[in-house]
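Every protein chain except one is present and positioned as in the full complex.
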Amino acid sequence: MRTVVAGATSPATAGAAGNANGEWPAEGRRIHSCVAKGSSMKPLIEVNQISFSYGQGPSQSVAAFTDVSLRVYPGEYVAVIGQNGSGKSTLAKHLNGILTPTRGDVWVAGMNTKDASCKQQIRRCVGMVFQSPDNQLVATIVEDDVAFGLENLGVPPGEMQERIDEALEAVGMSEYRHRPPHFLSGGQKQRVAIAGILAMRPDCLVLDEATSMLDSFGRAEILAVVRRLNQQGMAIVTITHHMSEVAEADRVLVMHEGRVALEGTPRELFAHPDQLEALGLDVPEASRVAQQVHARIPAFRRDAISVEEVVAEVDRLAGSGGERRHG
Amino acid sequence: MEKQIGFTVRRIVVAGVLSAIAILLGFTRWGYIPVPTPAGNATIMHIPVIIGSIMEGWPVGTVIGFIFGLSSFVGADVPFFKDPLVSVLPRLFIGIVSWLVFVGIRRWNVYAAIGVAGFMGSATNTILVLGMAVLRGYLAFGPALVTAVANGLPEAIVSVLITLAVVSAWMRIDRKGRRSKLDVD
Amino acid sequence: MGESNRGDILTVSNLHHTYLQGTPLAQPALFGVNLVIPAGSCVAIIGHTGSGKSTLIQHFNGLLRPQMGEVVVNGARLSNPQVDIRAIRQQVGLVFQNPEDQIFERLVGDDIAYGPLKQGIPLSEVVQRAKWAMGVVGLDFDEMKNRSTFAMSGGEKRKVALAGVLVLRPQILVLDEPTAGLDPRSRRDLLRRIRDLNRSEGLTVVFVSHNMEEVAYLADTVYVLAAGHIAFHGTPRELFGALDERPDLQVGAPPGVEILRALHSRGYHVDTTRFTVPEVAEEVAAAASGQRGPAAAAEPPSGDLSAPPTAWEGPAHRREPDGRHPHAHAEDRGDAHGR
Partner (left out) sequence: MAGDFELTRNITIGQYLPTGSVIHRMDPRLKLLAAALWILSISLCHTYLGNVAGLCVCLALFALARIPLSYGLSGLKPAIPFILILAILQLLFYGNGYGPSGQVYFHWGILRITSASVRVVVVSTLRFVEIIFAVSVLTLSTSITELTHGVEGLLRPLGRMKVPVHAFALIVTIAVRFVPTFAMEMEKMMKAQASRGAEFGTGSWWNIARRTRDVFPLIIPLFNTALVRAEELALAMEARGYVPGQARTAYRRYRAGGRDIVMFLAGMALSAALVFAPFPF
């Protein structure tokens, strides 16, 4: 299925710079608003109509995704969401050259990921955190693990200490630096994994379903760290199937059966619960509440997506009846 | 990419996790099958070595063998395993033998090659360890021979079964159309 | 907690557990836990990492034996070393969190049959049971029985793990975070099936969860475990209503409840014990249109619980009539308000 929403609410089709170059597949108008921050900048990651298939030979290759385009600008927060098997995780592995596309190109800071000589620089630029917290820690002690990437980059030993301290501080794991990883909870291990990437000082952090094996407390820990990093200017690409993690993104791509089915801001997407449902995805509860209230009181904005926005909307509408409030 | 020689990332990690299993089996009783002989229990701790060398080549097998040897040296209860020449040295050859056997036979039948490699790798462990124990004067030939049969045979059989199960599933040369026990109609 | 009526299938009283007891590395995990699980109920256990919840549920089927205190399953006291532990484990089916750790056969059919075959049940009956169990979790018997357990999605693996326990025909099903890591569609599907098992098949269900939407959807009783003891016990409604006064529980509310609590703290007289999407929307709408006067009690739940297909369908309490519900009175929403 190739659902593309006709731009009923699309506010910013004019801003879709890609259209002029004919880079977006001509399959209809997307809900697509161009990135506010950084649209004038050069993209950090530029994915140009790439396709990827597993296996060799035309007879037995299986397409993971087809014709996907994506740009990530410095400091941006992009979410890629889709069901299991939608190709989203395979796409993530293209963003730092772990996989290279069968067709099309991926450019990271001007370097083609197919160029083997740039591998190291690309990895330095785009860091990636994976799904399983246990399967990405290499060393037997937390701080040694954070050092692993630095050793690979050839960072002088004198400089390492400072970078390790900084990275562990950023994820709030400084006090665990001498612990072996198996004494940590899942969320803590995942924070150490993020620290290992941060120490390499990347421009972009890719989270490849990094919260899907954590309980909700672990997930909240990771989201808090990621939010802080984004506020400090790091570009974030998060691959997830948790709608609640999408609400904070600047832009969301919905993958379905190997294609980008929907694209837009979270607000634009959540306004179409029926479409998301058809794609096997969920709408955050606050958004559902807003829509149901809207059905009763048309003046209530239906595109509120967070608890805060719903509350603010109540305040706005009930403001006149303030004498009813006793607070 | 396929043609890389030496230690690729993949080989390093496979060697690492399989060594971890060898160590773990040594530290839990699950590495042992109780057989009353002078060499103590029959062991399955050498199976990671065989699996590693079939999957990733003899250098990987040798490294796992070395780590297995060291851990059996450190954790040994049986006196002659406290001699590194008995506990470490022979283990370096398990990988080479099973790899050679596997490579030699696989052109005919990969499934058989895995099984025979599992058997020969295990036999290498039994023969070289006990042979070294005899050479170093810890065991006389007679008891060594008895041990070789009493321990070595069950070890080799278990080794064939586990190696086949793990490697064939991993290489996806599982016989197709396997039927579940529930498929009774 | 004092009630000990005939219908209780599992009771835990004053349970203590210390890992590595008597060594310098001793780690206390449970301190005097009391818990009652009535037959046919659906009980949620909520707790942080390290709260002792996995230690607790391992006592339910005798993987751990009481060091102090007692666990009684169907009248059998687990502190008695003579108790038939295999029978207990057959009555209490325990499904662990990570399906990878509990699927060990190569073929789906073999894995599901593992337990009954170990018990020596004749093959023909095992086949019947497997068909039933796979049907209940939504796996097609003929299509799946010969499938390899390697080539399955996370959702399928979880269903196989669940079927592998159901096939033992337990009376109590204990699930540790049954939906962690599933995508929304598989999650909804699985939750609906668990609820059906509880509601239609009459299976007693105990589940550990951190997801309050899930708790709201499934549970009729909630226990909050913190630092090795029960810190709260009541219905989901009572729990969500009490969150303001009990920050110590460290329980996050579902976003709908968050909205109502935020409104409540801003002086709106909304009923913070309501938690399903339609209920919350009703309260919010009332507040927004200025109808929420100080003395107004919440209206009775509207019959219209038909949320859009994405929503959790309806509140989770409709089983009062048979009288087994331990806190039926709490459904009387007027009195829950303002607790």
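Should a chain be cited, it is by its letter among A, B and C, assigned in written order, with residues numbered from 1 in that chain.
The definition used in the following text is that contacts are C-beta pairs under 8 Å (C-beta built on N, C-alpha and C of every residue); 3 or more make two chains touch, one makes a residue touch a chain.
Note that the coordinates shown come from a computational prediction; the quantities given were computed from them, not determined experimentally.
Enquirer: Based on the whole assembly, the unshown chain contacts which displayed chains?
Expert: A, B, C
Enquirer: Based on the whole complex, identify which of C:Val73, C:Val127, C:Val165 or C:Leu239 touches the chain you can't see.
Expert: Answering carefully, the residue with contact to the hidden chain is C:Val165.
Enquirer: Footprint of the hidden chain on subunit B, which residues?
Expert: On the side of subunit B, residues 6-21, 23-25, 27-28, 30, 33-36, 38, 40, 44, 47-48, 51, 63, 67, 73-74, 76-80, 82-85, 137-143, 154, 158, 161-162, 165-166, 169-170 touch the unshown chain.
Enquirer: What does the interface between subunit C and the hidden chain look like in terms of residue numbers?
Expert: 19-20, 25, 58, 61, 63-65, 81, 85-86, 89-90, 93-94, 96, 98, 100-105, 114-116, 118-119, 150, 164-165, 168
Enquirer: Touching the hidden chain in the full complex, which residues of subunit A are there? Just list them.
Expert: 93, 96, 98, 119-120, 123-124, 127-128, 130-132, 134-141, 143-144, 147-157, 160, 164, 180-182, 193, 196-197, 200
By our rule, only the chains that are shown with their structure count from here on.
Enquirer: Where the CA atoms of subunit B average out and where those of subunit C average out, how many Å apart are those spots?
Expert: Averaging C-alpha atoms per chain gives centres 44 Å apart.
Enquirer: Could you check subunit B for residues that touch two or more other chains and list them?
Expert: In subunit B, no residue touches two or more other chains.
Enquirer: Can you list every residue of subunit C that touches 2 or more other chains, as numbers and ranges?
Expert: Touching at least two other chains: none.
Enquirer: Residue numbers of subunit C touching subunit B in their complex, please.
Expert: Result: residues 106-110, 112-113, 117, 123-124, 126-127, 130, 145-146, 148, 150 of subunit C touch subunit B.
Enquirer: Which residues, counting only subunit A, touch subunit C once they are in their complex?
Expert: Touch list, subunit A to subunit C: 83-85, 185-187, 212-213, 215-218, 220, 241, 243-244, 273-274, 276-277, 280-286, 288-289, 292-293, 295-297, 300, 307-308, 310-311, 313-315, 317-318, 320-321, 324-327.
Enquirer: Subunit A touches which residues of subunit C in the complex?
Expert: 48-50, 153-155, 177, 180-181, 183-186, 188, 210-211, 213, 252, 254-256, 258-259, 262-263, 265-269, 277-278, 280-282, 284-285, 287-290, 292-294, 307-311
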